[in-house]
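Here the complex is missing a single protein chain, while all its other protein chains stay put.
Right after this comes subunit A.
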Amino acid sequence: MALNGDEEDFKWEPPTEAEMKVIQARRERQDKISKLMGDYLLKGYKMLGDCCEVCGTILLQDKQQKNYCVSCQELDSDIDKDNPALNAQAALSQVRERQLAAQSPAPSQASELNESPSSSQGNMSVPQPRPEHCEGAAAGGRTPLPPPAVPSPSTPASTAALAPARPSVTPQSAARRLVLQEAEEAVLTKLRWATNQLQSSASLEASIQLCSLINSCANSLRSLKELTQ
C-alpha cells in the first residue's frame, strides 16, 4: 500500500484511552520478556539469531540444544485469552455481548418461551446461558470430537412433549427439565459416537477406553433419568 499522496488521511493523532491501555500492556509484556531473557542468558542459555515463528521473540537455546521461546512457553499469551475457542471466560463474555446486542427484540419472545413451553418458536437461544454450555463448547472446540448437537431445536420439541403431561409446571422446574434434556441429548450423542468408534477401532487400548466411556455414559443416563423422576 503506497502512502504517497494522501497526507490528510494519515495525520498522527494521540492514542485513545483503550489504545493507551493496550500500548501500556504491550510495553509491560515486552519488559517482562526482556527481563526473563536476561535472566536466562545469565544462567548460560545461548541467544540465537532466529526469531520464534509464532510471536517474533528472539529464541534461546539451552545446553541440551533445545530451543526455547520465552513468551510462548512461559508468559501467558496476550492474544489467546481473547480467543473464545480456547478460553471459557472469553466465550462467556462473547455470548453475553451477543445477548446484550440482541436484548431489545429478544425479551418478548423469551417471556413467551417461559410461559408456554409448548410454543415451538425455538429460534432464540436459551435465555440464560450457563458456563457448562460454554465449557462444553470450548471442550468441543479443542478436541477433534464432533461438536455436541445444538440443543435449541430439540428443546422446544421436548418441552412440547412434556407440556401436555404437566400443564401446571412452574417456570423453574421447566428450566431444570430443559437442562436435563440437554444433558441427556449430549450424553446420547457421545454414546452414539463411542459406539461408532468402537466398531471401527483396531487397537486394544482404544477399545478398552471406548468401552469405559460407554459405561460412564450409561451411568450418567441412569442418574439423569432418576433426576427427571
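We adopt the following convention: a contact is a pair of C-beta atoms (placed from the backbone, for glycine too) under 8 Å apart; a residue touches a chain by one contact, two chains touch by 3 or more; residues count from 1.
Here is the rule we go by: contacts and distances are computed from a predicted model.
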> For the chain omitted from this view, which of "Integrator complex subunit 9", "Myosin light chain alkali", "Interleukin-7" or "Bardet-Biedl syndrome 10" is its UniProt protein name?
Replying inline: "Bardet-Biedl syndrome 10"
> Which one, A:K21, A:K35, A:R98 or A:R192, makes contact with the chain that was left out?
Replying inline: A:K35
>> Using the document's contact rule, name the residues of subunit A that touch the chain not shown here.
In response: 1-4, 7, 10-12, 30-31, 33-35, 37-39, 41-42, 44-51, 56-58
